[in-house]
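Structure below; questions to follow.
Yeah, one chain of the complex is gone here, protein chain that is, but the others are all in their spots.
Presenting subunit A:
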């Protein structure tokens, strides 16, 4: 009897102690969750308040429209398998909690795919809204960050033609950007890393609604450039790729150049690209050198000349060098014009020359627009696809 009591007491102590050592946990069944897939943050119209649009999945709709969506047609699916619920409030957290007044289920954040900031809000500064997203246990740091060209709630209400949930469509859209490397796909943690740097300017892709009424579509249209936490300008697609060349984010892409000695264009596919930034400080003046190494294939050519001869390859590589250099220079000049160090040159100088950096760091905003940057591009043409010379009638002599 005594032994039994001893065992039970020991067990109870173990259970109580171990349960106390765990973190935050909560028992919730799946049907009690309002799973948030995307969130848009805007300025509420007419007031200073902020307005949050949360895209919640309707799990019951998801089920019914799974197998025979083609049969019922897109019209009958009505609101679709999602619900965009809006709430406005003073602070991020109180607004998020405030959703419980409008939704029957508590919002569940870990599966959130995207955060979209409205343009007007982004221009005012977004630092204060990021704190909740970083501090809360349920939100994730690898969520995609975007800036809407207008209001973020408009973006979230555009139906995706391929995915059931618009947020999933946007997140998949971001994944597919690697094929062109003309969009700076950025996640919350990357954005915040740039935000916390004293010099580097945060960037985020811009998403916009295109088409009208029934035929709305979403498209990525460049890169938003922030100075500290405020949106100050945009880069177009070419400039964005120029930026990505420098920060070593090029995955793939197509470069169009003119055919050597002939009319027509050659499209070159980027297979492999690497860049290296080196820095020097001479007489208190910083210099930056960008080395870009690229390998590519011929993907398409509209001229009829054979481009596989060593001479032609050399000529193409030369032109490709020029094209890449042009892209980088356009990005550089845009960045200098906005006086936003999107490339992170300041951080590189800080790391390489910590002592000299102390002298110039306060003047960085003055130094950056006139910074001397040397660009070295080494493009290599490796293969020509399944064809050597093009499939064309032989040229007459």
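Here, a contact is a pair of C-beta atoms (placed from the backbone, for glycine too) under 8 Å apart; a residue touches a chain by one contact, two chains touch by 3 or more; residues count from 1.
In this text, contacts and distances are computed from a predicted model.
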| item | value |
| --- | --- |
| Hidden chain of the complex, named as in its UniProt record, picked from "Spore germination protein KA", "Fe-S cluster assembly protein SufB", "Energy-coupling factor transporter transmembrane protein EcfT" or "Intermembrane phospholipid transport system permease protein MlaE" | "Spore germination protein KA" |
| Full-complex contact with the absent chain, from A:18, A:104 or A:386 | A:18 |
| Residue among A:27, A:212 or A:355 that touches the chain left out of view | A:27 |
| In subunit A, positions touching the absent partner | 1, 4, 7-8, 18-19, 22, 25-31, 33, 35, 57, 59-60, 62-63, 66, 108, 110-111, 113, 138, 140, 168 |
